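Only one protein chain is missing from this complex, and each of the others stays in its spot.
Should a chain be cited, it is by its letter among A and B, assigned in written order, with residues numbered from 1 in that chain.
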Amino acid sequence: MPAVTARNRRRVGLAVLYTVLSGAAVLFVLPFALMLSNAFKTSEEIIRIPPTLIPEEPSFASFTYILENSPYLLWYRNSLIVASVVTALTLFTSSLAGYIFAKFSFPGRNVIFVIVLSTMMIPAPVLLIPSYLVMDFFHLLNTLWALIVGSIVSAFGIFLMRQFIAAIPNDLIDAARLDGAGEFAIYWRVILPLTSPALAALGIFTFLASWNDYLWPLIVINDQDKMVLPLALTYFNSQHAQRYDLVMAAATMAVVPVVVVFCIFQRRIVNAFVLTGIK
Amino acid sequence: MATTETARDERRQAAKRGAVRPGRGRQLLFAYGWLTPILAIFTTFTIVPIVIAIWLSLHRYNQLAPVTPFVGLRNFTLALTGDPLFLNALGNTLKYAAVAVPVNIVLALAVSLALNTITRLRALFRTVFFLPAIASAVAVSLLWLPIYDPQAGWLNSALEIVGISGRSWLDDPSSALWAVMVAAIWQDLGYNVIVFLAGLQAIPQEFYDVAKVDGAGVVARFRRVTLPLLRRTFVFVLCLTTIGYLQEFTRIQVMTAGGPIRSSETVVLHIYERAFGDFQMGYASAMSVLLMFLILVVALVQLRTLRTRWEY
Partner (left out) sequence: MTRPYSRRRFLGQSLGLGAATVAGSALWTGCGSGSDQQGDDEQGVVVSKPVEGKLNVTWWTHNNPAFVAANVEMIRRFEEENPDVHIVYQHFPYDVFSRKLQAGYRAENVADIQQMFGTWVTEYAKNGLLDEVPASLGGSKAAESFWPAAVGAYQYKDKLYGIPHEYNLENGGLLFNPRLAKASGITEPPSTWEELVEAGQRLTKRNPKGKVTQVGLAFTASDPITFTFLSMILQRGGDYWDADGVHVNFHSSQAQQAWIDETELVTRYQVDNSTWYNGDPFEMFFRGRAAMAKHGPWVVEAGKANFPKFTDLTYIAEPPYAGDVVKFAAESGWGEVVNAGASDENREAAWKFIEFMAQTDNMRDWNARTATVPALRELKDDPQLLQKAPYLEVPFAVLPHGRWVGQVYDRDAFWGFINDAFVSVELGKADPIDALQEAEQQINAMIDQNVEPR
């Protein structure tokens, strides 16, 4: 009898939970729905007040206009290259450095770690010109490298990975060492699989940051054919006239890879649950 | 045979005390060998610009002027004693972070616990809560402006239905900062939810099973298993959220431009305006260094405090 009550209580609890979550979810999903809807509206319909939720005459005009009137695919390619390279390298450097900071003790470890952390604490505006001067010193201005090299080692990533790797029992590493595994092999075969949820999260964050970065690329790149995707969103605006029809379509096209990346990494998070269960 | 066992035990003991003992050169070589190139890149492209900024803070530096005279600590004393706008901005920033950080973390923790509890549709919900985070800060600010519009704003319209007369949220000095904060938390929640979820999922299920067998209820399991094992994740989230809100900038710039009457001007907005509007990059750098120290102190206090409380 008590068991039944407990199960009932749990059911009611779950029902409440789902209701609350669904309510909140509507608030979170609305902007996305509106963006998609607007991307297919005609330029006339988009300025209507109150707005229509579903386009009356769905149209692809905005998409074709963008593709025909800007080097959109080239920017797309550049953005994909930059964001993918940055993400891959950041995952590698963050997990490796995070592992070293978490599991090795060596002279200067804590000092170095605090210095790395403190780099996140200086506000970005004052770093714009110093960073530009550094890029100029290495003759990287107006190249895609200028968008990559500064982002492949991330204090945020190192901190995140260190926190997660620190939670892994040392016994595992020890056991692997006793089994004769090399240090790099331990990192690659033992540590990395155990930190998939954190890696997945970091991968999403890093890709997003790179994909959405607007100011820095425009500051360091001059040539149109080296520009990246975010430019498309302001490309057709004039001083006082915003082409919302085009902006919506550009934003919709830009978001597709982000959603793909998110889904890929999300699967990793789920699978990782099974993996971590092993220990 | 026996000696190996002992050695192994000893190493295990050492391991439990803290880190793996370096002992062997092989491990040190690995640590230094990989850390050196990583930190070299980091130093070149991240630390050097910061060092330049710190150097600038000791100079009168106009990015367009040919000369940059050394002024010692004058920029710092000016910020602390001669610039009421900086102190005003500092006050706003502290107020903002003091509320935004705990609210964000409590909400994010609640959502991630809920998501960790449910089994169906978990992936869907997780994606949904992360959607606002996919957008940039500028985009989110643009999204929230019509909500707060005093004429046809959704918020005021909704309040009118329940018989409350709204206000001009972003034009009122008593509400502007908080109105921006709501938008900020709405956007940032997804990040922290993702990190908390990753942390929750790194907790082995067997810990919960054992606790259950011991007869621990939901609350007891949360306090005895979840919280302690989530400690490192929590420290990370707390640190990063604090850093983020103490540097609040873009959303303020877009939604209120610091107004009305500077009631929502944050430190970084003030720094930005001095740096690029006034060409006072040296002074802006000095304020940045002050903010960096403030954040560093707060972060170290957080790290210290939490380390002792939830050690397991």
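By our rule, contacts are C-beta pairs under 8 Å (C-beta built on N, C-alpha and C of every residue); 3 or more make two chains touch, one makes a residue touch a chain.
Bear in mind the structure is a predicted one, so any value in this text is a computation, not a measurement.
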Interface partners of the hidden chain - shown chains only, full complex considered: A, B
Among B:L35, B:A89, B:A108 or B:L170, the residue in touch with the chain that has been omitted: B:L170
Hidden-chain contact residue, picked from the options B:L29, B:V106, B:L124 or B:L145: B:L145
Absent chain, residues of chain B that touch it: 60, 62-66, 71, 74-75, 78, 131-132, 134-151, 165, 167-168, 170-173, 250, 253-254, 256-257, 259-262, 273, 276-280, 282-283
For chain A, residues in touch with the removed chain: 30-32, 34-35, 38, 43-44, 46-49, 51, 61, 65, 69-71, 128-129, 132-133, 136, 141, 208, 211-212, 214-215, 218-219, 222-224, 230-231, 233-245, 247-248, 251-252, 254-255, 258
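Throughout what follows, only the chains that are shown with their structure count from here on.
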Between chain B and chain A, distance of the C-alpha-averaged centres to the nearest whole Å: 16
Contacting residues of chain A [partner chain B, same complex]: 14, 17-18, 20-21, 24-25, 27-29, 31-32, 49, 93, 96-97, 100, 102-106, 112, 114-127, 129-131, 133-134, 149-150, 152-153, 155-156, 159-160, 163-164, 166-167, 170-171, 173-174, 178, 183-184, 194-195, 197-198, 200-201, 204-205, 208, 212, 214, 251, 255, 258-259, 262-263, 266, 269-270, 272-273, 276-277, 279
Touching residues on chain B, where the partner in the complex is chain A: 8, 11-12, 15-16, 18-22, 26-28, 30-32, 34-35, 38-39, 41-42, 44-50, 52-53, 56, 63, 111, 114-115, 117-118, 121-123, 125-136, 139, 143, 152, 186, 190-191, 194-195, 197-199, 201-202, 204-206, 229, 232-233, 235-236, 239-240, 243, 247, 249, 267-268, 271-272, 275-276, 281, 284-285, 288-289, 291-292, 295-296, 299-300
